[in-house]
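One structure follows; several queries about it will come next.
The complex is shown incomplete by one protein chain, all other protein chains being positioned as in the whole.
Each chain gets a letter, A and B, in the order it is written, and its residues are counted from 1.
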Amino acid sequence: MQSAQLLEQLHLGDPRSVARAISLLEDQADIGRRIMQGLDQQRLDKALTVGITGPPGAGKSTLTSALVRQLRQRGIRVGVIAVDPSSALTHGALLGDRIRMMEHALDPDVVARSMATRGRLGGLCAAAGATMRIMAASGCRVVLIETVGIGQSEMDIASLADITVLVLAPGFGDEIQAMKAGILEVVDLLVINKADMPGASKLRFDLGREAVQSDRVLETAAAENQGIEDLLDRILALETEFRKGEKFIQRRQQSWNKETVDRCLDLFREHLTELMQEQPCIEADPGAAAEALLERIIHAPGR
Amino acid sequence: MSEQDSPLKDWQENELAKSLARFPERKKAFTCHGGREVQRLALPEEADQEYQDKLGFPGRYPYTRGVQPTMYRGRLWTMRQYAGFSSAATSNERYRYLLEQGQTGLSVAFDLPTQIGYDSDAPMSLGEVGKVGVAIDTLADMEVLFDQIPLDKISTSMTINSPAMVLLAMYIVVAEKQGVSAEQVMGTIQNDILKEYVARGTYIFPPRPSLRLITNIFQWCSTNAPKFNTISISGYHIREAGSTAAQEVAFTLANGLTYVQTALDAGLALDDFSPRLAFFFNASSNLLEEVAKFRAARRLWAELMKERFQAKKPATMMLRFHTQTAGSSLTAQQVDNNVVRVTLQALAAVLGGTQSLHTNSRDEALSLPTEESVRTALRTQQVIAHESGVADTVDPLAGSWYVEQLTDAVEQEALELIERVDAFGGVVACIENGFIAGQIEDAAYQYQQEVESKERLIVGVNAFQTEEENSVPLLRVDPAGEDQQVEVLARVKAERDQEEVRRCLAALETAARSDEANLMEPVLDAVRCYCSLGEICDVLRGVFGEYRGRAW
Partner (left out) sequence: MKSYRVLIAKPGLDGHDRGAKVIARALRDAGFEVIYTGIRRTPEEIAAAAVQEDVAAVGLSSMSGAHVRLFPAVLEALRKAGAEDIPVVGGGIIPKEDISLLQGEGIASVFTPGTPVATIIEAFTEACQKQHQTRN
């Protein structure tokens, strides 16, 4: 498919074109660049990305699906990206969130995609940003990105998304202790899901004084569809707030920068690996070898 | 053992005497060829306290050796072959054939639309009507199914879960029309929703309203249909889904404990419903492990009922079960080998003390079984019963060091798993968090890897293969059957009293919305005026919602 035709169809919302475009970006085909350049910038600017993260078992998938339902009730076209880890050993992956998304399979205004991390460590995949932009270009006003995350090491989502929601549920005592420090600084909203179960108020209390008083902590029971309307209202209200000031644009810029740097690092890593294979290092230790390699790259002609 | 030993004497004078008074043993004497008498119950020289605590006597706590004092010397297990396919009329013919051939109880298989509360004309039913069992849309189909079958003499087991209340109601009304009261009907409904979420998939509603339906059935039947077993807490499917023997025991018993607790929470008295709780296990291929498994399950259940619910009545602590030989062990290659497999599995169930047994037919890995294959499967049980001698003495493998240690090991492993389920907050919590499903999946995957690597050999499949064509005649379900069923349904709907239908469905909805109402009577009313299964379930779907699978 030619990129022009693909772009046209994509902007019309043709499911196959959207899906194909995402694959091309994910597989790093050359055509990817042309696709990215051809995306409707207005749509990209207008769209909102919401990251949904949290430990396994907190009910993220259920919550995401409930949010989709709510968004659809309000007539909003929505994209959903569900990221699951690739096996470091086999490079394969079980992408299990689709089960929850099947409810919306026949709704043309829900664009769902499951993606594997493919070696990236921060909880996202390399193509998450591009996928989000393609979905936005196809008309998705809101894009939800769901990923497993707990602790600082898996919070790439907080950099990528415009608004990040952390989902917790009663029964995760240990993990909470680990993240308590400044949890509300990293995420925008904290959802206590399964709030109908015993331990919900204790969880709020355990999160610290900050959380108990905060209006950025909400309670939901996603399986019973409770609290979802309020959550969506809160998310959209935050968006309005952020867009009024500088925050929205600043974040987008930071996100863009981070994505660029991450992509740079990916390319760099590939390049280094190539170089090392072409010309194995003869230095005595890795430290010296690294410096030597860097010298070669900096002073390489025309690269 | 000396006569002075009071436990044995006590047992002989109590449980055994009572049992013999109710019905004598099958023969005046059980002998081997040559006249040597076969003893009823082999015992160790010293039946010390440890023996009493762990093994005891059949029919006495902890029931390790069996739930009846005379076991098969008194009555053989019920030979109950699961059957049912395409139309009610054809199934009725098959039932009458089996009863003529000596089968002593009926077992009904329903098609998937029926199991999931869809009528034969529903869009989701396309291509599925009558495939894995009989299609039942209204009372009219049920009447055809049991035509000329006296429901006061025959016990019927129905493999139905989510819409069990509806099918039970239909059965009771059919009996009513035969002049048989609800008090007289005998049988079992599987009615075990918890395992559906993790192993079988024919759920409709979410767990909580499903448990309400189950408790309603317990309650209604304990007063109105006391001879009917209201639940068959199943491990069979859990095992088929790939679990180990210990997991099968653990998750089945955990489900059982949940049902008991739910019923108690709803205000029922333990001894009112517990005696009618029945279980359903798998008979898999490792013969000795299976025997140990059955014995461990009995002992563990008795102990749990005593410890957790302070059970006192023997009937409340007895684990009675039906067994089916493992469907997943049947191979499509060299199907005659399956007859051998089934024989060994059936033997394990008998040595393990099952109350009733279904033996699979050899062609079941290929398609639904032919009449001939079904007959061979039944004969397998009859040969074991009448020719092998194992039914002439109680719990013959007791005392084998291997079997006793294995019984202990399986019990221990199962108990640990039950405690882990408890720690997560119980079975419903484990359905939501995927713990039970995960355990089963891991075991299934491990098994497959063992087969792939030939660590585990399956004759004819990854060892001793032959190049062959399957020459076994297969049963084909007539695709025209679906159209016929849809026609029948349309006719029934046209001929019934539409006002009555509307009234009954409305009354059902009102009752469903009230948490306290028992839905059995409204369902009986609906069934009597020929409301369809789909109509009734749609009303309930509207009130309870539908269960959606969890993410994987």
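The rule we apply is simple: contacts are C-beta pairs under 8 Å (C-beta built on N, C-alpha and C of every residue); 3 or more make two chains touch, one makes a residue touch a chain.
Since the model is a prediction, treat every value here as computed from it, not as a measurement.
Trainee: Which listed residue (B:Ile116, B:Leu211, B:Ala302 or B:Cys504) would be found touching the missing chain in the intact complex?
Mentor: B:Ile116
Trainee: Of the residues B:Val180, B:Leu270, B:Ala332 or B:Val501, I need the one that contacts the missing chain.
Mentor: Looking across B:Val180, B:Leu270, B:Ala332 or B:Val501, the contact with the absent chain belongs to B:Ala332.
Trainee: Given the contact definition stated above, which residue among A:Leu106, A:Ala284 or A:Ala300 touches the chain not shown here?
Mentor: Counting the whole complex, the residue in contact with the absent chain is A:Leu106.
Trainee: Return the single residue from B:Gly127, B:Gly179 or B:Gly399 that touches the missing chain.
Mentor: Candidates B:Gly127, B:Gly179 or B:Gly399; residue touching the omitted chain: B:Gly127.
Trainee: Of the residues in chain A, which ones touch the absent chain?
Mentor: 15-16, 18-20, 22-23, 27, 29, 86-87, 90-96, 98-99, 102, 105-106, 111-114, 116, 118
Trainee: Going by the touch rule given at the top, which residues of chain B touch the chain that is not shown?
Mentor: Per the touch rule, chain B residues meeting the hidden chain are 112-113, 115-116, 118, 124-128, 131-132, 196, 200-202, 240-242, 328, 331-333, 365-368, 441, 444-445, 448, 452, 458, 461-462, 470, 474, 477, 479, 549, 552.
The rule is simple: only the chains that are shown with their structure count from here on.
Trainee: Rounded to a whole Å, what is the gap between the Cα centroids of chain A and chain B?
Mentor: 47
Trainee: Within the complex, which stretch of chain A touches chain B?
Mentor: Within the complex, chain A touches chain B at residues 57, 61-62, 94, 96-97, 99-100, 103, 171, 223.
Trainee: Under the stated contact criterion, what part of chain B meets chain A in this complex?
Mentor: 425, 432-434, 548-552
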